[in-house]
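A protein chain is absent from this complex, but the other protein chains hold their places.
Up next is subunit A:
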Amino acid sequence: MSNFFSLLYNELFKIYIRKSTWVMYIILGLIAVGGAIIISAFDDVQPTEYTDNWKEELQEENEALHKDNEEFGYSFNDDRIMKNEYLLENDIRPLNYGAWQYTLENVGLVAIVSLLTIIIGSSIISNEYKWGTIKLLLIRPISRNVILLSKFIAIFVFGLFTMIYLFLVSMLGGAIFFGFEGFNPSTVIMTANGIEYVPIVGEVMSEYGYRIVNLIMMTTLAFMISTIFKNSSVAIGVGIFLLMGGNIITGIFSQYEWSKYLLFANLDLKMYETGNILIDGMTLGFSITMLIVYFVVFVALAWLFFNKRDIVNQ
């Protein structure tokens, strides 16, 4: 194993030397900063700047929100009203909008990080077949297991780097356009137990963290498919379809008891924190067990096919 890090370095080198990877990073960066540009460019979506008169400002805001609700006949502002009331009751000055809150709102972009990681995961093996270099890779005094492992880990190192990149770009974009709230600001959020006043840093960590589960599972699935079929397009297609459509699939089958065994029903671990549990009887332990089972099956299939196959031409 002494040269395992050399193998990992090789794999990452092959990912980051290619222009297509940098194009992906530029696009992700533009999207991550783009939101901030749009918000700051249009007046009516600009977040409120609270002054020393914040109590009056909050009350005014709530009145306006109530009015909106009545106008539209739908209470879509309730969360915000409750948060404002909580602030007033507990005498907490609201936090002005800034980099941390912008980063928290950008958590949806983790889906793009997942997408990029799926693309890398789907092509890391099949590209070697496409380039013909698989032959040069598998005649070295290194077992196929170790080569496969180095590639598998390289995918997630890429995912981690990309995640950190998304976080940094979001923070930077947020700080430039809205300012920086400080190193450890707190804010009010909705939880299963009602409204709570918590540090944003922890909130950012947990929001991003929960979505890593989905990233890992979908990437492992795509990696398995591409290892079996030696074809990245099938794997990318299936991976993206399931990444986007997983919730719909769960929705269709959620009336049946067995649907809790579906991979997609167990991807969102946040439901145990918020209390919106998909199917009665599911627990955190159950979901984690299911995820581990799926993960092991995916990895075992990939390993089996990669190890047993004769390497011939496409």
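Assume contacts are C-beta pairs under 8 Å (C-beta built on N, C-alpha and C of every residue); 3 or more make two chains touch, one makes a residue touch a chain; residues count from 1.
One rule holds in what follows: contacts and distances are computed from a predicted model.
> Which listed name, "Lipid II isoglutaminyl synthase (glutamine-hydrolyzing) subunit GatD", "RNA polymerase sigma-70 factor (Sigma-E family)", "ABC transporter ATP-binding protein" or "Aldehyde oxidase", is the one UniProt assigns to the chain that has been left out?
From the choices "Lipid II isoglutaminyl synthase (glutamine-hydrolyzing) subunit GatD", "RNA polymerase sigma-70 factor (Sigma-E family)", "ABC transporter ATP-binding protein" or "Aldehyde oxidase", the unshown chain carries the UniProt name "ABC transporter ATP-binding protein".
> In the complete assembly, which of A:108, A:132, A:199 or A:245 touches the absent chain?
Counting the whole complex, the residue in contact with the absent chain is A:132.
> Which of these, A:18, A:67 or A:93, touches the one chain of the complex that we don't see?
A:18
> Could you tell me which of A:52, A:91 or A:310 touches the chain that is not displayed?
Going through A:52, A:91 or A:310 one by one, A:310 is the residue touching the chain not shown.
> Provide the residue numbers of subunit A that touch the chain removed from this figure.
Those residues of subunit A that touch the unshown chain are 2-3, 6-7, 9-10, 13-14, 17-19, 131-133, 135-143, 310-313.
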